[in-house]
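In what follows, a single structure is set out as structure tokens and then discussed.
For this view, one protein chain was removed and the others were kept in their places.
== chain A ==
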Amino acid sequence: AAMRSRAEVDATLQTAKLNPAELLPAVHCLSFGPQAGGGEGKNTYLLLCWFFFSSLVIRGEKDEHAVLCSKDKTYDMKIADTSNMLLFVPGCKTPEELNADPASCNIIHSQIAGFSNNYWELRRCRPKLKKLRKLLMEDPYEGPDSQKDQTSTFSKYTTEDLLSLVQASEEEILHQLQVIDACKIEGYWRILGFEYEMKLLNHVTQLIDSESWPLSKVPLCACLEELGSLEPREMIEHILLSYGRKYVDDAGEVFFEMREDKICRAIAEMLLQNAVKFNLSDFEEVWQQSVPEGMKTRLDQLKGLALVDKTSRPETILLLKVEDLPEDNQERFNSLFGIRQKWTEVDITPYIQDLCAEKQTVGALLTKYARSSMLNGVKVYNSRRPIS
């Protein structure tokens, strides 16, 4: 379409009975640009309510809600409809800008780049990390002697693969990989099969015992030397990193301060796996005997791993891992109330702590998803809805 001339603009003003003296001299003649209007072959525009500036990624497979990830955070994307039409105009000046620049052009031919009747808003959300563990558990690493790896047809995942499949930011994913003690084997992220992991841990704890090393000062070099013939050196180092805190002494030698709580917890898991439920006092006895010399077992080491029932006679304990529970809030609560009708805050907290959004408390979650009552003078929580 031909561009409008000053004469045409003035004629329109006259017809509209607007007084040019009351207007700024510059006029924007708005027309739709070649890409506006959408359709085949045209650009798709998306308006996003934005409050930071950095590189972003939109993630989500077909059946997942889209999330937007910055380098270190994850946001839900929510569409907000407006009954109005939103046109985006490049190069359109505000009155201030026009006043500030008196030499500005008299006619500005502005092309509308695109338009929309909705926009997207971001809301910080928990990264969806459960899938990460699920992907890596498809093919846990069982050690070099395992036949599985050679013949395995399962997918193995590189960092890039995980970034494209998991709805979380890069930093959140890398952090979670560390939390779950994943390691890179031949360029792929792997999680150790529990049996193999315990085998490695056992090698180390037995060596610590036979060498009478203090638990706070386990030498890396000696471990690699003594155990190198039994297991790959990378695996020995990996297990030390998983269950110990690495440090370097003044002489430059690498040591590990073994993590008592984590080791006791792993051994408890090994024991609890073997039956549905245990007599609590029997378990505590066997557990203490099973941990390395010098370590003390405590029930609070098992938060989010095991559930103690103090109301049954005798008292019992069973394996209940928070990472095996649903990721969605409502589903998680349904699952927990299906396992036990009434929970004290102390008992339920380890199983809902990970659901807390930024600045949200466990108390707030309980208020939203549970109903409280008193039982024998103690506050307990149960489901808001009837459990079938």
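The working rule: contacts are C-beta pairs under 8 Å (C-beta built on N, C-alpha and C of every residue); 3 or more make two chains touch, one makes a residue touch a chain; residues count from 1.
Assume contacts and distances are computed from a predicted model.
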item: Per UniProt, the name of the complex member that is left out, chosen from "Phenylalanine--tRNA ligase beta subunit", "CTF8 protein", "4'-phosphopantetheine phosphatase" or "Metaxin-2"; value: "CTF8 protein"
item: Residue of A:Leu48, A:Met137 or A:Val248 touching the missing chain in the full complex; value: A:Leu48
item: Option touching the unshown chain, where A:Arg59, A:Arg126 or A:Arg332 are the choices; value: A:Arg59
item: Touch list for chain A against the chain that is not drawn; value: 1, 4, 9, 12-13, 15-18, 22-24, 26-51, 53, 55-62, 64-66, 68, 77, 82-96, 98, 110, 112-115, 117, 119-120, 164
